[in-house]
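Each remark here refers to the structure printed beneath this line.
Note that one protein chain is taken out, while the other chains of the complex remain in position.
What follows is chain A.
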Amino acid sequence: MKFILFTFLTALLVVVFNPFLHYWSVMLLIAIFAALVGNRGAGAFFAGGLGMGLAWLGQSLYISTVSGSPLPQKMGELMGFGSDIALFAVTAVLGFFLGAFSALTGSVFRRLLKRKPDNIYKGY
């Protein structure tokens, strides 16, 4: 449940802030978010990745549908993918990795801060 919520909130974060911020600022926000919320390792990685990947895929699908523009197809050919389908996939995958690594960084950072209390209890 937490996983789904994390995914959803990451996506929401992208949808709300990405229009005003560059992708690297969004990455920073996701890292902070992950550090605050505290999913562990793989969970943070996949939830953050899916969140941003789905948000990017959704937005590109939305633009393409609303505008009906031939541009994705043209860009797909220009970049050597042959079609727009590949370009949707590449956008989603890129979003996934940016989101995933950001969330993982945040999550690992949180563990870093928590390390001391853990050790104290274990020690006694």
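Here is the rule we go by: a residue touches a chain if its C-beta (ideal position, glycine included) is under 8 Å from a C-beta of that chain, and two chains touch if they have at least 3 such contacts; residues count from 1.
Going forward, contacts and distances are computed from a predicted model.
Choosing from "NADH-quinone oxidoreductase subunit K", "Penicillin amidase", "Multiple sugar transport system permease protein" or "Molybdopterin dehydrogenase", the protein name stored in UniProt for the chain missing from the display reads "Penicillin amidase".
Considering the full assembly, A:Val90 is the residue among A:Leu9, A:Ile32 or A:Val90 that touches the omitted chain. Taking the complete complex into account, A:Ser102 is the one of A:Thr10, A:Asn39 or A:Ser102 that touches the chain left out. Although one chain is not shown, part of chain A still touches it, namely residues 18-19, 22-24, 27, 31, 56, 59-60, 63-64, 66-75, 77-78, 87, 90-91, 94, 97-98, 101-102, 104-105, 108-109, 111-112, 115.
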